[in-house]
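Please find one structure pasted underneath; my questions will follow.
Yeah, one chain of the complex is gone here, protein chain that is, but the others are all in their spots.
Chain naming follows the written order as A and B, and within any one chain the residues start at number 1.
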Amino acid sequence: MTKKLLTLLLLIYPCLSLAAQDAAEIVKRANDKINGEKSSYSEMKMTIVRPDWERTLEFKNWTKGREYALTLITAPARDRGQSFLKRGSEMWSWNPTISRMIKLPPSMMSQGWMGSDYTNDDILNESSVVDDYIHELAGEEEIEGRLCYRIKMTAKEDAAVVWGHQVRWIDKDDYLFMKAELYDEDGYLVRTELGKNLKIMDGRLIPTILEIIPEDEEGHKTVVEIEKIEFNIPVEDDFFSQQNLKRVR
Amino acid sequence: MITKTAWKNVWRNKVRSLVVIASVAVGIFAGVFAVGVMNGAIDQRADDIFENEIAHIQINHKDFRSNNDLVCNIKNVNSIRDQIGAMEEVESVCDRLFVAGMANTARKSVGVNIIGIDPREEKYVFGLYKELEPGTGDYFGDPEREELAYIGFDLAKNLNIIRYEITDEVADQLKTAGLPAEISGGIRKFTGKRFDNEKSFKKAMRSVLTEDQEKEYGKLILETSQTFRERARFTLTFVDINNHQTGGVFRVGGIYNISNSMYESSYVFVRDHVIRSLVELPENTAHKIIIRLKDVDDTKAVTMKLKSDFPELEVLGWREIQPDMALMTDMAEVMYGFFMALILAALAFGIVNTMLMVVLERTKELGMLTAIGMNRKKVFRMIMTESVFLSLTGGMVGMLISWIIIRITSARGINFGSMQEGFEAMGFSSHIYPDIGIGFFFIVTVLIIVTGVLSSVYPAFKALKLDPAEALRTE
Partner (left out) sequence: MKNYKMAWRNLWRNRRRTVITSASVFFAVFFAMIMRSLQLGTYDSMYKNIIESYSGYIQVQNEEFWENKIVDNVFNNTAELQSRITEDKNVEDLIPRFESFALASSGSRSKGVMVMGIDPEKEKLLSDVESRLVNYRLTDEAIDAIKAEDIPSYLAKNLDLFRDKSYSSDGSLQIDLGIKEGDEETLMPVLTRYAGVDNSYFSMGEDKALVGDRLARYLGLERGDTIILLGQAYHGHTAAGKYVIGGIIKIPNPELDNKIVYLPVDVCQTLYYAPGMLTSMVVHLKDNDDDAIEGTLARLDSKLDSPYRVLAWKEMNETLVQQLDADDKGGMIMIGILYLVIAFGVFGTVLMMTAERRREFGVLVAIGMQKTKLTGVLVYEMLYLGLLGILAGVAIAVPSIIYGYYHPIHFSASLAKVWEDYGFEPVMKFQWIDKYFISQSLVVAIIVLVAAIYPLIKIRKMKEVNALKA
């Protein structure tokens, strides 16, 4: 009897660990897709939706690795010319109206970038989906007409993340993050992120619309639309400088 | 001789003397007791602030108060501490790290002051560890767990760590507390629903309660429905000494409640070595050195000495740190003075009255005394001595009674239950422990004697003016 049980366990164990490995692997692959690029250039549109009003910003975005990013706002007219520079964990902003360069303290960003639902945590902790969680494959589900892995990610004890756990849907064919649900420690849903409108850009299939929906606020939503994106563009480190922040067009 | 006669005279008219003594006793008792209550309340408030928030003296880098930068720290902390610890007046010393940062939960991010402490050492300087809200954990209880933090009640609310939920248990508790059935029924609608913050909870409550019901039971419902997660997870993010963003995950080990929302909503206590390594500050540095004295009245002297010992650092006594506290204690002293003065004035009048009657009544006797040659001065002194006896006896009795009552109440405290909110809002506990210094009793005694003397002046003069011949003829 024991022998049978042992054999059974020996058979199951590798499958289980394989499954866990798979889940982590899947997430890593999906993450690498977004963040593994050496550099990128994109033109995006962000719409902030609130119960009483709506605002749309258009901007150009350059990134290099995880350390450098430069954003230039191109519309609406009032905000055109404002630019933001990220170098490591420091951020600067250039505002043409007052022609001044200001170093932004991290606390400024916790309110949501430019008034959106995109928070500080997002901006600085994106890569943690791989390292800070224990991943578990929890079935499959169709999102936007595509079959996805459903992966439950439980935050590790000592991980510097605020979420209790996340559920992510990753497309089986192309390893795209199609949907994410972020939960607090008590298991209450706090935020939902949706990827929509898959298109091929610069030779890749990516979701071109990202919706961030906070759970507790009625009628609040932020929608980011990628209009154009190029990967692995040639860009020097000194492009991401304070001088360039003023000059970039 | 005069004294003995005076004393005997006092007791010649028992009823009258007793009345005067009694009224002086009552006046003194009431005055001293009232001062004791006020004193106790203010002392307590001051003690609370010293105990929990600022201790007696603080030392920091010269620029620290205006510029909360990490680099504004004190070097060679250990030798400075040793030097301070050697001072006689010092009871205990501790040091702290201050890092301004953000506390983040899944829903909220709030700016906070992160204080790195040595939990054990802190206990000798601050009593904050005692202010644990029951049921919320403990004060760094588990030495193994590095990531524990001790946060304020208001911060816990702001971070939505404290939530509100109507459960069956809560409903039962409310019922026991006397919540009327129809209200109970209304709020039960929300059973099982969790509200992340006070605002949404109140909104829901308002939809089932009338304005009056809310006024009366709102607070009770709110407090009973409070719930929170043990060892709740949150992250602290801040900038290190090289200006890089860093941070870590922490867990709420315990929540403190000191009825001072400003303090509670911004101070987060964590183990100092955890913070030190995250911000990369070297050993033997700190942002504040905090001193607790054996006797708070030594503050000024010790502060002056430390200012000259460490001219490159900023040394602040509690009055400079919390000037409004100083204001309050000073004001209080002025009020005591006025109050006692007023009571003594009222009493003095009573004594004048009595002595006058005494004198005028004993016209015949006094006339006789003068006629047989008694020195006028002696008559004067006799009257005065009688007056002093009256007031002193009354005063002694009054002080004795007040001393006894104060002793009793200072041990058990008086509960001003109905005025609780008002007291607590001002930072006073509604449970007061009256207290009086010996010095005060001494002053009161002196004042009573003075009163006795002064009040007898007029009657005594009257006695002197009596014409012996005239006096002998009176009925």
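Quick note on the criterion: a contact is a pair of C-beta atoms (placed from the backbone, for glycine too) under 8 Å apart; a residue touches a chain by one contact, two chains touch by 3 or more.
In this text, all values refer to a predicted model and were calculated from it rather than measured experimentally.
**Student:** Consider the whole complex, including the chain that is not shown, and state which of B:A6, B:V20, B:L209 or B:V252 touches that chain.
**Tutor:** Here the residue in touch with the unshown chain is B:V20.
**Student:** So one chain is hidden, and I want to know which residue out of B:V334, B:I372 or B:I438 touches that hidden chain in the complete assembly.
**Tutor:** B:V334
**Student:** Please output the residues of subunit B touching the missing chain, sorted low to high.
**Tutor:** Residue positions of subunit B that touch the missing chain: 13, 15-16, 19-20, 22-23, 26-27, 30-31, 34, 38, 65-67, 111, 199, 262, 323-324, 326-327, 330-331, 334, 338-339, 342-343, 345-347, 349-350, 353-354, 356-357, 360-361, 419, 421-423, 425-426, 428.
**Student:** Applying the definition given at the start, please give the residues of subunit A touching the unseen chain.
**Tutor:** Residues 48, 50, 52-53, 55, 78-79, 82, 93, 95, 97-98, 100-105, 107-108, 111, 114-116 of subunit A touch the chain absent from view.
Convention: only the chains that are shown with their structure count from here on.
**Student:** Please report how many Å separate the Cα centroid of subunit A from that of subunit B, as a whole number.
**Tutor:** Result: the chain centres lie 52 Å from each other.
**Student:** Can you list the residues on subunit A that touch subunit B in the complex?
**Tutor:** By the definition above, subunit A touches subunit B via 88-90, 106-107, 110-111, 119-121, 124, 155, 158-164, 182-186, 188, 190, 216.
**Student:** Would you tell me which residues of subunit B are touching subunit A in their complex?
**Tutor:** Residues 102, 104-107, 109, 111, 147, 194, 196, 200, 229, 232-235, 237-239, 243-249.
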